[in-house]
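Before any comments, here is the structure.
Just one protein chain is left out here, and the rest sit where they should.
Letters A, B and C mark the chains in the order given here, with residues in each chain numbered from 1 onward.
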Amino acid sequence: MHAIGVDIGGTKIAAGVVDDEGRILAKTRRDTDPDDVASIDAAIADVYRELTADFEVREVGLAAAGFVAADRSGVLFAPNIAWRDYPLRDKVAALIDAPDVRIVVENDANAAGWAEFRYGVGRDAQDMVLLTLGTGLGGAVVTNGRLVRGAWGVAAEIGHMRVVPGGHYCGCGHQGCWEQYVSGSALVRDAQAAAISQPARAQHLLDLAGGTSAGITGPMVTAAAQAGDALAVDLLTGLATWVGEGAATVAALLDPELFVLGGGVSAAGDLLLGPARQAFAEQLSGRGHRPEASIVIAAMGNDAGMVGAADLARVLD
Amino acid sequence: MHAIGVDIGGTKIAAGVVDDEGRILAKTRRDTDPDDVASIDAAIADVYRELTADFEVREVGLAAAGFVAADRSGVLFAPNIAWRDYPLRDKVAALIDAPDVRIVVENDANAAGWAEFRYGVGRDAQDMVLLTLGTGLGGAVVTNGRLVRGAWGVAAEIGHMRVVPGGHYCGCGHQGCWEQYVSGSALVRDAQAAAISQPARAQHLLDLAGGTSAGITGPMVTAAAQAGDALAVDLLTGLATWVGEGAATVAALLDPELFVLGGGVSAAGDLLLGPARQAFAEQLSGRGHRPEASIVIAAMGNDAGMVGAADLARVLD
Amino acid sequence: MHAIGVDIGGTKIAAGVVDDEGRILAKTRRDTDPDDVASIDAAIADVYRELTADFEVREVGLAAAGFVAADRSGVLFAPNIAWRDYPLRDKVAALIDAPDVRIVVENDANAAGWAEFRYGVGRDAQDMVLLTLGTGLGGAVVTNGRLVRGAWGVAAEIGHMRVVPGGHYCGCGHQGCWEQYVSGSALVRDAQAAAISQPARAQHLLDLAGGTSAGITGPMVTAAAQAGDALAVDLLTGLATWVGEGAATVAALLDPELFVLGGGVSAAGDLLLGPARQAFAEQLSGRGHRPEASIVIAAMGNDAGMVGAADLARVLD
Partner (left out) sequence: MHAIGVDIGGTKIAAGVVDDEGRILAKTRRDTDPDDVASIDAAIADVYRELTADFEVREVGLAAAGFVAADRSGVLFAPNIAWRDYPLRDKVAALIDAPDVRIVVENDANAAGWAEFRYGVGRDAQDMVLLTLGTGLGGAVVTNGRLVRGAWGVAAEIGHMRVVPGGHYCGCGHQGCWEQYVSGSALVRDAQAAAISQPARAQHLLDLAGGTSAGITGPMVTAAAQAGDALAVDLLTGLATWVGEGAATVAALLDPELFVLGGGVSAAGDLLLGPARQAFAEQLSGRGHRPEASIVIAAMGNDAGMVGAADLARVLD
């Protein structure tokens, strides 16, 4: 049967009809205002009506960036949308008035991880971890073939595992969170710092950035690295080493067979995978007495949240 | 139905008949030689015969300290017993010759964690983490009500999560493993170091130890702390702070509702729980937007491995 | 004989006539523009003329915030004034046209440290370290009774000793610099972070700050701590612990008899000294086999730079 998946971002929503093979049969989108939560409800109802004009659906999965209630009914807190203990499921249900349609709310990173697990690079795995290297570091955890939401729905806040006591400040109010070493923001900050501490080596990056360190972006670093710039390669290698070392810590706890790297930074591909795999192997506990997990790039791209949300809406758990 | 659980230690095995409420109906034990693996097989068969003289059983669960194969058939590697890719299940099966009895091998910390989850302090939880603070730091992970064994059976090597880059050397060949900060060995080493760097404050501990730092043991530190010795309290507080901070990292990944502290160090009780809970709360990401997991002392004591192994032998997964 | 000391800040200069007992006989000041270096030269000449109307002087010492040339002739680089390889001595000499008057340029923190060493809390010491806890962390080093300027004049950049590998980002382009743990900026940042991670405990600080974490200042934290606020006390204790632990590292290298704490944060007084001394003692290598250095608050206040610059102008080295 078909289900609708809706990926709710800060300023737009993307929705699609997804079949039970994970294929997207139709897609649509709307712009939204993150400060006007009622308008987001309305936009969801609107895309629901548009898509159900042509398709029959039984479930609607809503992927939201934030802390999602364990019963999948709403959002406890969102950093970029004005949701605070917001009953998103019931708000949307009231608007679409289709009592037989099940609506569930899922964390967006969980939804993306689930899509990779079911239809992407993880489809043969039972234990998998997604690391989404975007502005921050998010992710999803699957053990025993099931998504790990945790006791209160906020599992897989992977980016806030502490990797350095007394380390970089994090927006969460703590220090040394993994996402401060493994994210697009970390890459940019490290590149800008290198432009100060090693100006000569940073010349190529500075040229790309119009001459000022403040202009350096993550894609510039990746492009420079792909063009062979030594500093940019070092910066990505440094980030990838933190990916691998942190993954080894996760592996000590969960022993997954697969780590999947998604998010914008994963566009660096092999520049990331090579040193991440090496660091993982060198840091893995019990190496030689156990197989080593694979580290691969995600396959589902920007549709992962939509597909995963639709699919999770079918799962009764 | 009844099942037999066998807890296989370095120099002895303890076995018991366990009913489906987790009660031990009968117990027995044998001394064993860790270098003679065949003698361990024989001892297991022997306790099986003894216990089945009075009880009918359908399953035998063997709890072993080591890396256990994902199919629960044997031990890949054990640090203290001469098992290397050892087919323990089939070896024992050949000796007891009871084709209808299911035999499974489980990691001992997993078994203990499962016992707490099913019959101990975790019986109302769905997501729980056991931390066993013994010589090292072991544990068990339960998510969605199921034990997490990982893709290759070696999940929950919790003690080898890295908490300090460049930190204390660990016997595993790496540095900064959590067990080097949270274990009986860590407690002793820190106490001995304090006897060097702060000799005056360590006088009470040195007195207990017969005058030399080398004589200080973990129970001495606990006893001194319970008697109010300031250094001993500081040492346990330091260890407990690492418990809480590491638990916060685990919570970022798994969001369990419960952390259970077992092992010899947990005898310190409230001296451990107080600062562990405080450090956990202070380090928890998203605090204020989520409930906080409980941290409690394990309830099952030394029988946990036996009970958990017996119970896991009934679970088909 | 008398000397003039000039303390050159970002937006003003303060000058005074200093006798050979370190007493200030007259004082004056001018506003200046940090982007117009010639105007600073002119202002210096102007205060020189004003002060020499009433006093005869043989030396002029100019205290400048920046990297000062080893021959004391100018400024290599300044973070807040537009000096780049600037021959400050000769520029001023050309304006005042007094060939017999010796003019020297000194780093402002070195000048302040020298004043404490000669006339303040360090007047009985031969080996002393000043730590200036202001926006950043600066300082001065005296060994064998002489100021340590280093081979190229840039010694005592104390705030950039690395205390945490992979630690907080620093404006210098590196990570984990001491000043990111021990400075007014660090105090404010930690307070603001606590307002996020521990909002309930931060209520008093938030009240002082008008309700937003962004409004919290260093003096607010000190005031709150002095009023007994638990979080504020914890924040100052944390900062002071880093003072003491870092000082223990300095002591391993230099074994001074005295650490002097200056700068705005030192207004916290005993709230700082207590935990700093304790952390220093606990972290000091070879404790019990050596005396322990004193840690005290600076005595000379804002005049230290002026007095020290004047006095250093008399020293031929």
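Throughout what follows, contacts are C-beta pairs under 8 Å (C-beta built on N, C-alpha and C of every residue); 3 or more make two chains touch, one makes a residue touch a chain.
Just so you know, these numbers come straight off a predicted model, no measurement behind them.
The residue touching the chain not shown here, chosen from C:Ala42, C:Leu76 or C:Ile196, is C:Leu76. Considering the whole complex, the residue from B:His2, B:Arg72, B:Arg146 or B:His174 that touches the absent chain is B:His174. Across B:Arg30, B:Arg58, B:Arg189 or B:His289, the residue that sits in touch with the chain not pictured is B:Arg189.
Considering C:Ala155, C:Ile196 or C:Ala223, the position touching the chain not shown turns out to be C:Ala155 (whole complex). Residues touching the missing chain, restricted to chain C, are 67, 76-77, 125-127, 141, 143-144, 146, 148-165, 172, 174, 177, 245, 248-250, 252-258, 283, 285-286, 289-291, 293, 317 (touch as defined at the top).
Contacts to the hidden chain, counted on chain A, fall at residues 165-166, 197-200, 282, 287-288. By the touch rule set out above, chain B reaches the unshown chain at residues 164-169, 171-176, 181, 189, 193-198.
Throughout what follows, only the chains that are shown with their structure count from here on.
One simple way to say how far apart two chains are is to compare their mean CA positions; for chain B and chain C this gives 52 Å.
Residues of chain B found to touch two or more other chains are 165.
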